[in-house]
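A single protein chain has been removed from this complex, and every other one stays in its place.
The block that comes next holds chain A.
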Amino acid sequence: MRGYPTRNALFFHTLRRLVASICCIFLFVQAVRYGRYHFRPDLSWQRVQARGVLIVGMDTSYHPFAIMQGESISGLDVDIALEVARRLGLRMQVAPMGVDGLYDALHTGIVDALISALPFDAFRAGTFFYTRPYLDGGYFLVSPKGAYQRMPDLEGKRLAVEYGSLGDELARRWLRRLRHLQVQVHAEPSAALAAVAEGTADAALVDYLTARLWLRDHKSADLRIAEQPIYSQGYHAVVRSSDLALASRIDAALEAMAADGTLAAILAKWLG
């Protein structure tokens, strides 16, 4: 049978209520602070619009994406950034820097976006937003008239790769699956492509840029790059994940550029 509460019981009852109330208030305050931080209005687009300038960070030592010659900077990434800015009704300003400083510059707000042949990095995806890729710089098969599109097509064939490259690494892995695949290693990716052109190899597994640039300079060689990559590595524009308003506009601009052929024209200008 329960009796009347003693003074001690009343004290602890009150204390429990007090502690519970303090906890509730604390949780409420934290929730409000969290909400104000994470659900604050995204003014990134208004900020850039008011300034009238899109500041883009670039590694200006990476041919053919961006190269600084004297005071002028040119390259594939520069043209893409110019076109994106034009479509957004902005002027574009390049912030030249080394590749190691790109993400820090974006994180600290020195630049609005990065367009510098940057591949997707899952580790950074929480902090940064990666737009749709404007180019796949991964590894592709190159063969006469595009005869070979996939690795299984190469059973019993001769595959040329650059010694030690990622293409070599991929070929070594495929050797375990394709018993009659013959892998030829070459000192340069261009030598691997030349071997295919000369008929001493059936296909080459090289990176997209090398393939495009080599084909531009060797128009007589009837080689074609496969439609799909063996190893995909897209290059993206990068924006802070808190600047989704700006990111969505850049993304839409890139999508429109891909749709109307502007992107292909820029790629053709620099890669042939």
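Observations
By definition in this document, a contact is a pair of C-beta atoms (placed from the backbone, for glycine too) under 8 Å apart; a residue touches a chain by one contact, two chains touch by 3 or more; residues count from 1.
Definition applied: contacts and distances are computed from a predicted model.
Set against the options "Glycoside hydrolase family 42 N-terminal domain-containing protein", "Homoserine O-acetyltransferase", "Quaternary amine transport ATP-binding protein" or "NADH-quinone oxidoreductase subunit H", the UniProt name belonging to the omitted chain is "Glycoside hydrolase family 42 N-terminal domain-containing protein". In the complete complex, the residue from A:53, A:147 or A:185 that touches the missing chain is A:185. Checked against the hidden chain, the listed residues A:121, A:155 or A:222 yield one contact partner: A:121.
Taking the complete complex into account, A:99 is the one of A:53, A:67 or A:99 that touches the chain left out. Against the chain not shown here, chain A presents residues 59, 61-62, 99-100, 121, 123, 162-166, 168-169, 172, 185-188.
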